[in-house]
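Shown here: the complex without one of its protein chains, the others still in place.
The block that comes next holds chain A.
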């Protein structure tokens, strides 16, 4: 009931929720996800482990849908090993380091997780995943194997890192490296898949590591900032000491009532750090032209900037997890189907972020300048505010944006159609209601 009230209090979001649920049509039908019993079961496992992610994967182009689903499940399996505190660390390290070699087998499985480990089914039923993995094109199999190898070893290294386990992340460089293993590698794999499928520009992967790296790091850093209270409760520490030590003697001190100002300044410093990835994110998105892949990449990024806006200068972050409203989520999903829509979302939240920073904050001007830098970059992407007779500068990002805009125009037509349907439906319902009222009067 409170959700309904929340939606009613935000009419734009209510409209978005209704369109998303009743009017919008999926990009690609998902009928081929039940071709074999193993494939069906894989998708069931996907839904069990992440309902929201499953919904996004279902929308993917058939060329990539199974690939990404299996990539997700394999990484989830890896995570399940890493997260399980009941497993002996030695066994865990060994398993993580050799996990990619299990992909070469036909029937390997693992039944050693604790009974309460949430996603243990993924490991118990791993043969099912293996069956479909081997049905993929060899190039995709190689990508999944490569990333599994790197991530498994990264996870193993962190388990053996006593300093990390005792004191958490130290420097900003360590912070970036940790986020690389947790999220940057996922971006690496997904990007290889998109490029191999020819759904993005060829140079999206080769020679442009910082683009897909930033896609992963932006998401992960946003989550790390948001999860302060929860991670503290779990005795984990991902905020880099190099940053938080400027504001407090220990990380938990930031949450003390008399330290709120310092806590907020620390949050804002981390937001500033995360914002350094935004121009890469926008460049990356401008390079993806297949629509379902674009939406797959765009949705998490617009959620992240909305979350950064929410956590920025927000004292609640120090005490509990904050989340964007479900209605906001619906609106973001609908608005982010075009690059221009994504840019508008980023710009809206970036301006809100800089508006929230108090003048007293040590990073007040730096955050303003970083936001301005991104706005300047957006101007370079579109170059629509030129005087007469001045031609745009044909920079690389301008050309990508132009190409992506041609894709946007096709999507914009569908969006317009949805809006029209919504208006007609509302009008019809109002007319019906009016007729009933009149009828009852007589």
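To be clear about the criterion, a residue touches a chain if its C-beta (ideal position, glycine included) is under 8 Å from a C-beta of that chain, and two chains touch if they have at least 3 such contacts; residues count from 1.
As a convention for this text, contacts and distances are computed from a predicted model.
Visitor: With one chain of the assembly withheld, which option in "Light-independent protochlorophyllide reductase subunit B", "Sterol-4-alpha-carboxylate 3-dehydrogenase ERG26, decarboxylating", "IL22 protein" or "Putative Fam96B" matches that chain's UniProt protein name?
Guide: Going by its UniProt entry, the chain not pictured is "Sterol-4-alpha-carboxylate 3-dehydrogenase ERG26, decarboxylating".
Visitor: Which residue among A:158, A:364 or A:422 touches the omitted chain?
Guide: Answering carefully, the residue with contact to the hidden chain is A:364.
Visitor: Given that one chain is not shown, which residue among A:6, A:44 or A:380 touches it?
Guide: A:380
Visitor: Touching the hidden chain in the complete assembly: which of A:8, A:139, A:160 or A:372 does that?
Guide: For the chain that is not drawn, the touching residue is A:372.
Visitor: Given the full complex, what residues of chain A touch the hidden partner chain?
Guide: On the chain A side, contact with the omitted chain comes from 351, 354-355, 359-360, 364-366, 368-369, 371-373, 375-376, 379-380, 383, 385-387, 389-391, 393.
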